[in-house]
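Only one protein chain is missing; all other protein chains are in place.
Letters are used for the chains, namely A, B and C, taken in the order the chains are written, and counting of residues starts over at 1 for each.
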């Protein structure tokens, strides 16, 4: 896998994501993290769409977010993604949002592997394990 | 059907819908119209969820929106809904968003009746026809 | 203050908030919590808009969310709001999302009081303290 460590995904702030105080509304950070997860797995060889089509999905069961500063419209920013923990049916990612080197947010999220047939959680499938790579 | 004419559905502006110019971003009006459609059909006896479960859905194929003024956070507002046209497989609704009597937006939207099994558009089913009521 | 304990705010799931797995996408829960905060303060006598106009705002600096089950389109749901902690410049709320008694999410969020003039965080103003009420 040629994915760099740490993996970095750009954040493009949409005009509509900025509220009347001139900063990105908190909710949209979960969209940025979801975008970053998708890009992280894709760079690890697993397109999210292919995972869904092969009958697997991941579901967020826990997330913690700490904001250290705001993000404004047009601010160049990025998310760094790392693997904090890998279990049998779940894994934990670590996210850092930076804007020109300034720390904006750090977060960690626990995902559970699921089957898309409704049968619930399952062991992390090999393709997903492979795309996650080692804990970093 | 005891639905009043015109049918009126309240709009509660969410803080996150207001952009840094202090007005609701244009995109969210389509959410308001979708909320109003759902409430309109429900007041006509057809819950959207029940329509989906009975194998039917509606899809927007055309919409036109004219803005006459802004909507700010906390502004009390409402959508008036009317039926502009009913065809064989499609129908057209008319929407007026008002804030304390002030005209904010008027719009019209054409919906096509669809089967949820992927077989495409179909005649407007009787339950939906009934929930739409007469052209007003 | 006549606000009931616990304070309960209804959640109306919008059609657009449900993803292709048929459940509310995680991001929207932060919108529900923000709606609930606003309603909670309003029931405590402080309209969010009035707080902004008097020169104060609150900003989320930390949030933790645990999902226990999904929320689907049309599911009747509600958020219970409690006050977990009140400090000098910050306070912490506790949120529980329930759907027909079933536990969907619990969360806690730390807010910092801010001046809207850009001068940064400040002591919690008396009107906000009053609207928060006691720790419960």
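The criterion applied here is as follows: a contact is a pair of C-beta atoms (placed from the backbone, for glycine too) under 8 Å apart; a residue touches a chain by one contact, two chains touch by 3 or more.
All values derive from a computational prediction rather than experimental measurement.
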Original post:
Of C:2, C:20, C:100 or C:119, which sits in contact with the chain we cannot see?
Top reply: C:20
Original post:
Any idea which of B:12, B:65 or B:122 touches the chain not displayed?
Top reply: B:65
Subject >> Contact set of subunit B toward the excluded chain (per top definition) >> reply: 21, 26-28, 30-31, 34, 57, 59-67, 116
Subject >> In subunit A, positions touching the absent partner >> reply: 14-16, 31, 34-35, 38, 47-49, 52, 73-74
Subject >> Residue numbers in subunit C that touch the chain omitted from display >> reply: 15-16, 18-22, 25, 27, 73
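In this section, only the chains that are shown with their structure count from here on.
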Original post:
Measuring centre to centre, with centres taken as mean CA positions, what chain is farthest from subunit A?
Top reply: B
Original post:
Just how far, in Å, is the C-alpha centre of subunit B from the one of subunit A?
Top reply: 34
Subject >> Between subunit C and subunit A, distance of the C-alpha-averaged centres to the nearest whole Å >> reply: 24
**OP:** Check each residue of subunit A and list the ones that touch at least two other chains.
**Re:** 21, 25, 27
